[in-house]
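A single protein chain has been omitted; all remaining protein chains appear in their positions.
The block that comes next holds chain A.
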């Protein structure tokens, strides 16, 4: 609707989704004839199973847009959403949002700035609802039925049938008062283009609050025998920014565009019921990804032990063990240290390295030594063409990240099932006391485990740069093609995952969220040659 320079539009709607599924399966092993599979044509035990589930959502929404003269923009919208996952009385939530924009570049007073092609300021505030539960019926304290075909958790045998018994699982405690999580986002941004739109830029800053997150209502003593019910008790706040730059130009036959993006955010807990400050749980002020660990103070050396107490017979399997530490040298609680074990800094000064009672107030000798959040994520791209040749590249990476890996790829010989990789040969021995990796023991035992615990020395720099793609192409000149009734023919060679610059042990995929045991599928580096043909 246009009235003079006032433009309006209004939208309203309803959405209504219902999902239900049923599954049924029957299985019988021991086919008599594998070419004629049927349940009756088999001889083994029969097993059947089924499952059912339903969920529905119902939402009403409306939106109002207004702009004046394509310069001033305003949008107001709202949703009223309901979900079957929440208990009666708490099913619906209302989520409004507002946004406004100002095309500053269209103002007459900006026209004198001829290097500026366009300039727009944006701002928005809005809420959306989040059903953060994977369970279809989180409000119903159900006793799930387990059977052998399902979870294999029933460790009791029915000897009459030779199968495991079906039984019922302990129901979870549920709260009758839980409802939607609200994700509230404040976003401010500016888009600008310069030099006849050759350079376009945009910058956004955001603050996102996840309010009323579903989490265990409080950490409760274990004598409850169940986890505390999920309630809307936690708040999380993230803030960050994003910058994007692109440059397009052409110099004679040489056309190119290059661009870069840079993105960063951090999150922290702003509300959580954990008065005891247990580190095994969220606490107010906890930054997501923070890594608690010990501070490394090098190896125990022979000089740390009372003279004459260490076994000094090089032929003995107990060579350089059994010593008594000198006064004032800390040791791990409950351990007899040996030269070559990692020595930690006794932060709390009690002479013993411990994790205290694992609370904020008493974390023992640990402190925050890093953060595994991917900071300063960036990307570059470029497309270049000269006459019939074209070339492009794509790269991305992370500017800052800490990773602690305690797996077979990182440390040599964790147990009898692991090996020592070539990159791990620099480990402590009486003849190599200056080594990178600590002293190991038979079967990776004794103090090797505590020498590998999360600490500053073995923290990895998780920053990386990957060249994801390089492509070089050549298009056959059209004059040649026309004769053969071909519109376009381009041949190219491309490489994927060609280079990666990082400090990781070989074979670790830099983009995986967790690195697991190290036994993961590595990147495939691939090369391809191809042609694009258009008739």
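Quick note on the criterion: a residue touches a chain if its C-beta (ideal position, glycine included) is under 8 Å from a C-beta of that chain, and two chains touch if they have at least 3 such contacts; residues count from 1.
The rule we apply is simple: contacts and distances are computed from a predicted model.
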| item | value |
| --- | --- |
| Choices "Anti-sigma factor", "Carbamoyl phosphate synthase small chain", "Nickel import system permease protein NikB" or "RagB/SusD family nutrient uptake outer membrane protein" - which one is the UniProt name of the chain not shown | "RagB/SusD family nutrient uptake outer membrane protein" |
| Which residue of A:26, A:113 or A:157 touches the chain not shown here | A:157 |
| Selected from A:443, A:480, A:493 or A:533 as touching the chain missing from the view | A:443 |
| Interface with the unshown chain - residue positions in chain A | 10, 12, 14, 16, 18, 50-58, 60, 62, 80, 82-84, 88, 91, 136-137, 140-146, 148, 153-157, 159, 162-171, 173, 217-226, 228-229, 276, 278, 280, 317, 333-335, 354-355, 357-359, 416, 441-443, 445-446 |
